[in-house]
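Only one protein chain is missing from this complex, and each of the others stays in its spot.
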Amino acid sequence: MGNGTTVLATEQINQVLNNIGDRKKSQGIIPKSLTLLSVLLIAAILAVILGNIFLGGIGVISWEFISQSPAHGLEEGGIFPAIFGTVALVFLMVIAVVPIGVLTAIYLHEYTRPDSMITRAIRISINNLAGVPSIVFGLFGLGFFISFVGGFLDSVFVIADDRPYWGQPAIIWASLTLALLTLPVVIVSTEEALRAIPRELREASYALGATKLQTILRIIIPQALPGILTGGILAVSRGAGEVAPILFTGAAYYLPYLPTQLNHQFMELGYHVYILATQAPDIDKTKPILYGTVLTLLVLTFLLNFTAIFIRSRMRSRRVAD
Amino acid sequence: MTDMTTPPSAPPRTSTHIKITAETVDFWYGDNHALRDVTLSMGKGKVTALIGPSGCGKSTFLRCLNRMNETIPGTRMTGTVRLDDRDIYNGFGDVSQLRTRVGMVFQKSNPFPKSIFDNVAYGLRVNGIKDRQIITHAVEDTLKKAFLWDEVKDKLSHSAYMLSGGQQQRLCIARALAVRPEVLLMDEPASALDPISTTKIEDLIAELKGSYTIIIVTHNMQQAGRVSDKTAFFYEGKMVEAGETTQIFTNPQEKRTEDYITGRFG
Partner (left out) sequence: MTDSNQGTLPFKPKSKLFEGIGSGIIRVSAFTALIGIFLIFVFIFKEAIPIFTSEAVQETASLDKMVFKQEFREGRDPLWSWAPNSRQPKFSLMPLVLGSIKAAVIAMLFAVPLAVGAAIYSSEFASKRWREFIKPIIEILAGIPSVVLGFFALIVMATVFREVFGFTYRLNAFVAGVALGLAVIPIVFTVAEDAMTSIPQSLRQAALAVGANKWQVSMTMVLPAALPGIAAGVVLGFGRAIGETMIVLMASGNAPLTTASLFDSIRTMSATIASEMGEVVVGSTHYNVLFFIGTLLFIFTFIINLGGDLILRRIKERIQGKVT
């Protein structure tokens, strides 16, 4: 038996089939251990990266480091302007992205049917927006915000006689570029929160004679606030880490002043990492500052991410409890 | 030639007409006490129908018989269930061995997203049969037993989802039969089907009876009357009454059974 060329008699086949349950089965040790191995490998790689950055950077972090400006061709001093620039950048970004993202989510969830053509077109756009390479956003910021919008503003309001005022790389254009990039993050997070609001709540509001807009403003938005907050924080964390979109929309190598006007350029942590790592004449001299900057950036983004994950999980568990 | 339905390691059978016995079975979903002290025996080669209102525990009881409830976390069972005097917990090498002897058909047809052939062959392959000749033979044999062969023999490689709802459910029956179980558990197998498909399933049950011990959960009283030899009535986790189907339907001993059968509740 078992030789493929001989024809088995029906009785032999029946013999095999009738005792099918008694055949030995593999217990799948190999797939289990192989897949476990990939989990462990990912965890190990992550631990190495984070450990290396932590050990390399922790000694550099001090009050002076985060409160002073770079000195001596970036080889000494601190990174305060980069921190300030990053905060200013994402602050402007949030002002732009959160209202638009929330309103889009409300429109998709409260105003249209999920299968309408418009909804589907918007959804496809959101999905694709999330997939557009960040460097393409940078090109867009340059071509649209700086050349087109900025150029237009300059031609209408002549502020400086010959130099462009709006039509140049600036923090406002960089933050608007990032706002478009992080729009899907806010929309997705808000929508999740909207989906969790029970239908009865809306109906109760309508039953009392509230209009749709009143219901949205007084019932739905307050209920969705944790989700909106989560979306905003995740967008900030994402925006604070993106470098490619700001490369030519406003980030500066070094500035002797802080950005205090919308058309100023700015220093930024991620960009500072890129500059320190690739443009420094003597990498060994800048290495400590480089590590310190990377650690600062990581701590900033992780704190934001953890806060968002925490709010989201509380929101979810509250929903389960209901 | 030896009796092929008895594996060499099995202990000698003491009873020839009882296939499965459940004794003092209790079952919990977390804190929810879903079955209370159920004792029931099911005849060999017979059809036993489990009836009762929703949530009465009949499906839970059915799923105790092939230990399918174990796949739900947080559940617990006490009492004993025996298949031919072999305890379903201690008498088998592992649970998959039990399940090749006690097959199951679910409420909604659930073919795998595979071809018709592969659906039937699945049970053979996971039980270690690799010989193509045996598999081909067994698939054809099984599909004939399920009266599906003539309808699908020209499209064995097509996706199972191409079939109609009733055909899909018969394919699921064939899938369960392929590993040659002795018992077939059916959990409301026709509740999602149209009347014609339902009739075909019932006809199939009538054909399979004798070769297989069948236990069927049903909501449909007429169906229980048509297909079963024995009927057990469940109510609020308890087995209220069991007996010959004709007796249960014509002369129930318990008031609650009578109320249910005559449609006063449920």
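A few notes on this one:
All chains are identified by letter, namely A and B, in their written order; residue positions are counted from 1 within each chain.
Throughout what follows, contacts are C-beta pairs under 8 Å (C-beta built on N, C-alpha and C of every residue); 3 or more make two chains touch, one makes a residue touch a chain.
The model shown is predicted, which means the values in this text are computed figures rather than measured ones.
When the missing chain is restored to the complex, the residue among B:Thr60, B:Asn127 or B:Gln167 that touches it is B:Asn127. The chain omitted from view is touched by exactly one of A:Gly85, A:Gly270 or A:Gly292, namely A:Gly270.
Checked against the full complex, the one of A:Gly59, A:Gly73 or A:Pro99 touching the unshown chain is A:Pro99. In the full complex, subunit B touches the omitted chain through residues 66, 68, 71, 94-97, 99-100, 103-104, 106, 108-114, 122-123, 125-127, 161, 172, 175-176, 178-179.
Against the chain not shown here, subunit A presents residues 20-21, 25-28, 31-32, 34-39, 41-43, 45-46, 49-50, 52-53, 99-100, 103-104, 106-108, 111, 121-122, 124-140, 142-144, 147-148, 180, 183-184, 187, 211-213, 216-217, 237, 240-244, 247-248, 270-271, 273-274, 277-278, 283, 287, 290, 294, 297-298, 301-302, 305, 309.
Keep in mind that, in the parts below, only the chains that are shown with their structure count from here on.
Averaging C-alpha coordinates per chain places the centre of subunit A 51 Å away from that of subunit B. Those residues of subunit A lying in contact with subunit B across their complex are 2, 4, 7-8, 10-11, 13-25. Here subunit B touches subunit A in the complex through residues 1, 4-5, 7, 9, 92-94, 96-101, 123-124, 126-129, 131-134, 137-138, 179-180, going by the rule given at the top.
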